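A single protein chain has been removed from this complex, and every other one stays in its place.
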Amino acid sequence: MTVLAEPGRTAGYALDAAYYVDPQVHELDLAAIFARHWIFVATEAEVREPGDYVTIELGRYSVIVLRDDDGTVQALHNVCRHRGSRVLAEARGSVGNLVCGYHQWTYATDGSLLHAGQQPAGFDKSCLGLKKVAVRSVAGLVYICLADEPPNDFEEVAGWITPYLVPHALERTKVAAQEDLVEHANWKLVMENNRECYHCEAGHPELTSTFFPTYGYAVEEIPPRLMPAHARYVRAEAELRRTCDERGLPHALVEELHGRPTAVRIAREALDGAGESYTRDGRAASRKLLGDLDTPRLGRLSLHHQPNAWFHFLGDHAVTFSVLPLAADRTLVRTTWLVHEDAVEGVDYDVESLTEVWRATNEQDAELVARAQAGVGSPAYEPGPYAPNEYQVDAFVAWYLERLKEHVTS
Amino acid sequence: MTVLAEPGRTAGYALDAAYYVDPQVHELDLAAIFARHWIFVATEAEVREPGDYVTIELGRYSVIVLRDDDGTVQALHNVCRHRGSRVLAEARGSVGNLVCGYHQWTYATDGSLLHAGQQPAGFDKSCLGLKKVAVRSVAGLVYICLADEPPNDFEEVAGWITPYLVPHALERTKVAAQEDLVEHANWKLVMENNRECYHCEAGHPELTSTFFPTYGYAVEEIPPRLMPAHARYVRAEAELRRTCDERGLPHALVEELHGRPTAVRIAREALDGAGESYTRDGRAASRKLLGDLDTPRLGRLSLHHQPNAWFHFLGDHAVTFSVLPLAADRTLVRTTWLVHEDAVEGVDYDVESLTEVWRATNEQDAELVARAQAGVGSPAYEPGPYAPNEYQVDAFVAWYLERLKEHVTS
Partner (left out) sequence: MTVLAEPGRTAGYALDAAYYVDPQVHELDLAAIFARHWIFVATEAEVREPGDYVTIELGRYSVIVLRDDDGTVQALHNVCRHRGSRVLAEARGSVGNLVCGYHQWTYATDGSLLHAGQQPAGFDKSCLGLKKVAVRSVAGLVYICLADEPPNDFEEVAGWITPYLVPHALERTKVAAQEDLVEHANWKLVMENNRECYHCEAGHPELTSTFFPTYGYAVEEIPPRLMPAHARYVRAEAELRRTCDERGLPHALVEELHGRPTAVRIAREALDGAGESYTRDGRAASRKLLGDLDTPRLGRLSLHHQPNAWFHFLGDHAVTFSVLPLAADRTLVRTTWLVHEDAVEGVDYDVESLTEVWRATNEQDAELVARAQAGVGSPAYEPGPYAPNEYQVDAFVAWYLERLKEHVTS
């Protein structure tokens, strides 16, 4: 592994193979990236009531995200303080207290130890609560950080994100569907794939019925065959800006993809087709709009958050994606669809119509990144040049190498 | 792996995670524990007739345990002296000679080479017999030791065990049932789980119908909710001692769980419920009692043998457990139920009734130790304190660390 001795790459070119296939680099990624940065793991809609929890497997860690009895979202290590058993074995559920299934050690929802069977004098419960994990909700999106000292630029970034998200009122949503997909590729290939739409026109027929395939192209680079799509895009963008301005909805691009620990991109962009939502025909999937929005014609508010998440907030629903590494060559992608808490399934929305575009797109992406993973494993692989419409991939890779360097030198 | 540099632990606390999850520690365990100590692998009832054999997979070794033509139990490496093929591919069976399936090299039941096809002058069969493994039967329990110089305290321990076992006459038993269960945990978690009943009350409803859940508790530590069970236990113990004394059956506790290579615990303890056997209601499972016993009300004679076995000898049957490591996080638990050789299935005993308590208990334990294995793998795991009723777990861990230290320094 010469990764650390030589953390560079040819500017504008893809990473060397070791970054994608070497188990030692994977360990480094877990330590340098996933154990030190803010990681998106859930939405508050998944833990609506006190006692509701989800368990998150992040590298070798298992973390319980739950709403405590005071209504606050907590994150606790899912490791009993007695002999280390997983306290909660299920992926989600609802509890009064947290009772370890092995010897019935019992913890309150804030992690404090309540009962531990028969113990000798001097046994100090106060030292044996479940260990806490840093947790932060941003307008309904739950992030955790495993580090003792989380990156201190997160508040600033949360401040940027919040005004965009508030009108979509995630605190008044519920989970309409959730899908876990294990992709056979390194987590970075999954993220890189998401940062360009060079592959969309050929690879994503369902998505490109509403997603303009010119994503990532500078105007002067748009190939002739995409010019009609571009013309539609220009008209739709103008209309979208008017609609947002009339309602005070922010739409300025935020793009800070490297040069800092907490890197994001926020963009509100028009949708193709009927222009309302991420559905096959572009019409809203839920009749009940989010928050107090009065029109579905709000395009997609897309948030990209390094290292591990992207999101689309529409007028009628939201869809979140979290990327969790399982091994050097396997990655979990969890997709969650949120609708207004009062929307009624079968009346206001239909799960199939709501989810079909991104379920199909996820499957297609899974196949593409698996082919990439298989390919870069060949000793004959040599990093190739990024095209201009892959500039966000280039930025992600630059950020990643910065973060490794920061980890190694600190 | 800092295990060897720092073989200690906080007294009274569980082991560090590396001991349970690190593949290098697993290799060390195979070398220091399983290749150097006496390991329980089978009962003589499994190889009753000359030519009967079982093959045992122990780490990377494969060992044939068989009864030779003279009626002696032999242990032979299951590796052909020609090109190394497994000689016997099945888990059990009966043979005249041992014929390697590859090129038909043929060995007698004592391992000596009889035929090896067409060979040149000077080919010396006498140097090419199957290699022998040290083997020792203790009142029907078959132990092997892979070391050239097995621990020399085994004879002493065998001398302690034998008088307890003789009345149960294992040489006149047969196998009624055998179950192999692969548990997803390190072998030490499997053994530790067996050394305490702190988890029994909540975890083992079938077992606690006859196993007093006060196991391991000092009288002064028994929690109030278990006092009724304790009262029953005290009465049953008094009766058991009378019954044994009248028949000359030993019942004194032997507890040498650390400080020596061959560590054991022997205890005869009363059973709850009907008090006769390890069944759901406590009644005998076989009408034909073992040996010449005249009553089933003999409690359970429980033998624990480090590193890898525990046993319960009842009036009507015996049940043996051998623990064989497969990987750092996978362990084979083989359970064997023995009844009198003249007991007739469907008449004297029913396999389902005989086996249901321990089959259920094994499944429950498998789930508990898998949760423990998953939990200790988290970097957030920190060894916790053992309760007083876990003193045998503590003793097992102490023995284990002594044995590692002995291995490393010798």
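Note that the chains are named A and B in the order they appear, and that numbering of residues resets to 1 at the start of each chain.
Please note the rule applied: a residue touches a chain if its C-beta (ideal position, glycine included) is under 8 Å from a C-beta of that chain, and two chains touch if they have at least 3 such contacts.
This is a predicted model, so every value here is computed, not measured.
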Out of A:270, A:372 or A:404, point to the residue that touches the absent chain in the complete complex. A:372
May I ask which residue of B:79, B:138, B:165 or B:270 touches the chain that does not appear here? B:79
Among A:198, A:215 or A:396, which residue is in touch with the absent chain? A:198
Subunit B, residues in touch with the chain not shown (by the definition above): 60-62, 77-87, 89, 101-104, 116-120, 123, 128, 131
Extract the touching residues of subunit A with respect to the undisplayed chain. 14, 17, 192, 198-199, 202-203, 217, 221-223, 368, 371-372, 374-385, 387-389
